[in-house]
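Following: one structure in C-alpha cells, then a few remarks.
The complex appears here without one of its protein chains, the remainder shown in place.
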Amino acid sequence: MDAKPKLLSVLDVVTGVLMAAATLAVFFYAPTERVMGAVQKVFYFHVAAGWVGMLGFLAALAAGVAYLRTHDAKWDIIGLAGVEIGMAFMLINIVTGSIWARPIWGAWWTWDPRLTTATIMELAYAAYLMLRQGIEEPDRRARFGAVYAIVAFISVPMTFLSIRIFRTIHPVVIGNGGDVPGAEGGFSMTPKMTQVFMFSLITWSVLFVDIFWHRIRLGKLANRVEQLKLKLGGRTA
Amino acid sequence: MKPFLRTMGAIVWKDLAAEWRSREMISGMLVFALLVVFIFNFALELSPATRSSVTAGVLWVTFAFAGTLGLNRSMAAEKDRGCLDGLLLAPVDRTALYFGKMLSNLVFMLAVAVIVMPVYSVLYTVNLMQPGLWAVVALGSLGYVSVGTLLASMAVQARTRDILLPILLFPVLIPLLVAAVKASSGFLQAIPMEEIWPWLNLMIVYDVVFISTAFMVFEAVVEE
Partner (left out) sequence: MEETLNTMSYLIAGYAVIFGVTLGYIVSLIVRTHNLRQDEGLLLSLDQGEDEG
C-alpha cells in the first residue's frame, strides 16, 4: 500500500481553491450577456469540460499506442483512466450544451456537428468499457482496449467531417441557420469574459490533472488486488 | 511478399470452399437482408413518393445489419473450430490472416449486395443498376469489412460476443455510413457529380485510414 504523495495533497487543495475561485468569477465577475442573459454563463465551464474531455480521450489514444509498443501494464491503467474521465467530462459538456440550447436555439437537441460528434464519441467509449468488461484475462483486455481506443479516436475527425458536409448540403431544419453557432447564439467576448474564460480553462486543466492522478492510483490499486486474487486463486485451485 | 500472398490466398480459398459446401452464411445474410427490406416496406410505407429519398438509407441499413451477422459468423467459426489457434501456430505473417479474412468477408458482403440490389429494383421499380451506385457499394463494403474484420476478431474473443460486435462497430462506422447513404442517394436522384465527390472522397479516405490502422494493430488482436 503506497502512501499518498504530498504533491497530490497539495494539488487537491489547489484544485479546490481554483474551482471555488472560478465559480465565483463566473457568477459575480463575468458580465451578463446582453441578449442571452444569465444562461450564457454556462459557456465558461461548458467549453472547459469539453476541452478536458478531449484531453482524456487523447491521453487514452496515446496510452493505447504506448501499450502496443511496450506491453507495460502502466499504459493500460492510464488508458482506462483517460477514457473514464473523458466520458465524465464529455457528459458534462453535452448536457450543459443541451441546457444552453433550449432557450437559445429553442430545442434541447439539434443535429449540430459538434453536439452529434460528442455524443457519438460518448457511445464509442461506452463500447470501450463494455469490451473490457467482456474479457477476463488482463493481458488480452489491455491489448483489445488499446486497439479500440486507437480505432475510436481515429474515427472522430471523420465523423465530425461527415456531419459537417451533411449539414452544408442538407437544408437547415431549425430556424434560419439556427444551429450554426456564430449565426445565432453567437456573441463577441468582452475583456472580462475572456479573462473568466481563460481562467476556467486553466482551472479545469488543473482539475483534470488532479482527477487523472487519483484515477491512475485507483487503477494501480485495482491491478494489485487482481494480482492478489489470481495468486490466491491459483493456490487454492 | 510471395508467402504473404500465398497465406492470404489460402485463407480466402478455405473460406470460400467451406461456404460453397455449407452455404450457411450467405443464405443466412441474404434471407435476413430481404426480411429487413420487407420490414422497412411496412414500417416506412414505401410509397413511390417517399421511395426515392429513403432507398439509399434502407439499403445501407440493410447491408450494415446483414454485415454484422456475417462478420460474427465468419470470425466465430474460426474461433470455435480452433482454426484460429491452428493458424496462429503456423509461422505465417499475422497481417496476412487479416487481409485473408477481410477479403473473404468482402466477397460475402458483395455477394449479398449483388442479389439484394436487383431484387430491390424489381420490388420497387427503381433502377439500382448504375455503375456509380456500384462504385459506392464497393467502397462502402471495403470500409465496412476493413473495420468489421478487426473488431469482430476482438468481439468473438470476449464473453459477450454476440451483442458486442454491433456496439463496437457502429459508432466507428457512422462516417462511412453517412457518406455511403448520401453518395448513393446522390446517384439515385442524379444530382451533379461535384456534389457527390466529397462523399466519395470521404469514403476513400476512410478505407485507406482504417485498412492501414488495422494493418498496424491486427497483430495485437490475435497474439497469444
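Letters are used for the chains, namely A and B, taken in the order the chains are written, and counting of residues starts over at 1 for each.
Simple rule for what comes next: a contact is a pair of C-beta atoms (placed from the backbone, for glycine too) under 8 Å apart; a residue touches a chain by one contact, two chains touch by 3 or more.
The shown structure was predicted, so the numbers you read here are calculated from the model rather than taken from an experiment.
Shown chains touched by the undisplayed chain in the intact complex: A. The residue touching the chain not shown here, chosen from A:R140, A:R167 or A:H214, is A:H214. When you scan A:T96, A:T116 or A:S162 for touch with the missing chain, the hit is A:T96.
Considering the whole complex, the residue from A:A49, A:L161 or A:V206 that touches the absent chain is A:A49.
Across the entire complex, the residue among A:M36, A:A73, A:L123 or A:V209 in touch with the chain not shown is A:M36. For chain A, the list of residues touching the undisplayed chain reads 1, 23, 32-42, 45-46, 49, 85, 88, 91-92, 95-96, 99-100, 102-103, 207, 211, 214-215, 217-218, 221-222, 224-225, 228-229, 231-232, 235.
Methods note: only the chains that are shown with their structure count from here on.
One finds 31 Å separating the Cα centroids of chain A and chain B. By the touch rule above, chain B contacts chain A in their complex via residues 147, 150-151, 154-155, 157-161, 164, 167-168, 171-172, 174-175, 178-179, 182, 195, 198-199, 202, 205-206, 209-210, 213, 217, 220-221, 223. Of all residues in chain A, only 68, 120-121, 123-124, 126-127, 130-131, 133-136, 140, 143-144, 146-148, 150-152, 154-155, 158-159, 161-163, 165-166, 169 touch chain B in the complex they form.
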